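The complex appears here minus one protein chain, its other protein chains still in place.
The first chain written gets the first letter, and so on, giving A, B and C; residue counts start at 1 in each chain.
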């Protein structure tokens, strides 16, 4: 937390969404902007063409939706406990995504930039670690493959702090 | 740098601008998006209403323009040397800014999110530390005041690394 | 109630478990009724469900030990007690983002 910021901010605005439609990150960013915030950090996860040298055509995302929403809400609440935030929102896309499309967007507003950066990173790290969403690769060289973290990665949420 | 990313990326796209017009951060973000990037981080600095309990009406930004552009270019080049980036852009607004308006925008795209976050933070930290731009507060309770870092802050660029 | 993880009451509980992603593809269904020993009337544990799934689907191999469970919308561990009518989900390590 940045020193000198009183924890007397009004309750931060939080928002979670799962959607099959393209994510409008400008609308999401506008939602967190405020006269009380000096810093806004927006993160976009996008579908990358190459992973370890292998070419992707598209990704399919699937979620356990009620739990994914609940877990995203908990992650935002944790972020607001750790950093003084004005607003924090996260949207995750589901279904078929083509190259370059946005799979996840996080926007965080805070009075000071260090808090905004740290909170946005926390939300993304925890989202990838804990939220019950899975992606399946559709490889250019044929075949599909569910992506699961490699052996040796923390597999149970909460096992390891980053 | 994230392990496993070869340093064989094409030359990253870099772009610097100083402008008296409102910053279009969506255009800036679209400029860095790429099939080669899995992560895009956009930072917006916005005019905050309260600073240490005192209310701001507006800010006036002034630059030593040729040097500010050169310094921003150097900062982006340093970022591309430290992290594998696909693109990095920065725009700084000059002139009179009202509450909530965007004074600076940075957008960075990278294959992996940790690199994008770290590079965007580096660009912002160095911009605030080194780029010859100054802001003048127009206080609600009257008077104007140039903002200069408080005593005890590193005043000479390069004196302290963050 | 006896210690969880230890079968009791001589009976079997049947719990409906929703499954996702690669686990759903392997099992060929998005939900299955898992029969596991009761630890008290109408109750079993996540650990016993995991063992029962491994027994009916030996093709899971090492994935079985990596499977995550949720009861309601929260993560559960092997000691979590589960009632037959709880919303239980089981899935491989997550990969969103």
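Just so it is clear, a residue touches a chain if its C-beta (ideal position, glycine included) is under 8 Å from a C-beta of that chain, and two chains touch if they have at least 3 such contacts.
On a predicted model such as this, the values are computed, not experimentally measured, just so you know.
Counted over the whole complex, the shown chains touched by the missing one are B.
Touch with the chain that is not drawn comes from one residue among B:63, B:107 or B:120, which is B:63.
Within the set B:39, B:76, B:89 or B:104, the residue that contacts the chain not displayed is B:104. The missing chain lies against chain B, touching residues 45, 61-64, 66-71, 92, 103-104, 124, 127-136, 146-149, 153, 155-158.
Operating definition for what follows: only the chains that are shown with their structure count from here on.
Every chain gets a centre from its CA atoms, and the centre nearest the mean of all protein CA atoms is that of A. Put simply, the C-alpha centre of chain B and that of chain C have 50 angstrom between them.
Inter-chain spacing, taken between the CA centroids of chain A and chain B, is 22 Å. Chain contacts: chain A has residues 45, 124 touching two or more partner chains.
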